[in-house]
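Quick notes on the structure that follows.
All protein chains but one are shown in place.
On to chain A.
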Amino acid sequence: MSEVVYFELAEDALPLELPLMACPVPAGFPSPADGYSDQTLDLHRYLFERPASTFLAQVTGDSMLGAGINPDDFIVVNRAITPVDGHIVVAVVEGEHTVKRLRQENGRMWLEAANERYPALELPDDYRFEIWGVVTHVIHPFMKKKTPVAAWANQPRKWSPS
């Protein structure tokens, strides 16, 4: 036996958006997934909180191995963040971009590698340097693709009948 209960609805309520059900409403058992419908997760929005000031770069060197940044990894660089002691940053040193950890202490400032093969780089007051942006994330693949990530998406491919 089914029982029908009527609810009163306010006529001039705010517009109510109902989620679109993913499957047709069945006459028998309802889908166990209904009621849990959600948007898909958007990794782009997670990594690029400020898309206008966030840039993606590929790392070429091994000076930051100790911080978990390997050669060929992608780093997410945000220019909207003001760098402070301990941030991993992209700095401009002698006309080149470089990833290092920024250290500040007692008015001294230096750039530190996370690899003992690279010496720290002291930044005296008169040294011309610039912090380009702050590294917020690293994207590291555990499986190497033969081609660079998603390079296929931009490459023309020849189709040939097999």
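What we mean here is this: contacts are C-beta pairs under 8 Å (C-beta built on N, C-alpha and C of every residue); 3 or more make two chains touch, one makes a residue touch a chain; residues count from 1.
We take it that contacts and distances are computed from a predicted model.
S.K.: Since a chain is absent, check the UniProt entry for it and pick the matching name: "Thiazole biosynthesis adenylyltransferase ThiF", "Y-family DNA polymerase", "Amino acid ABC transporter substrate-binding protein" or "Phosphate transport system permease protein".
M.R.: Per the UniProt record, that chain is "Y-family DNA polymerase".
S.K.: With the missing chain put back, which residues of chain A would touch it? List them for me.
M.R.: 50-53, 55-61, 63, 74-75, 77, 79-80, 90, 92, 95-99, 130, 132, 148-151, 153-156
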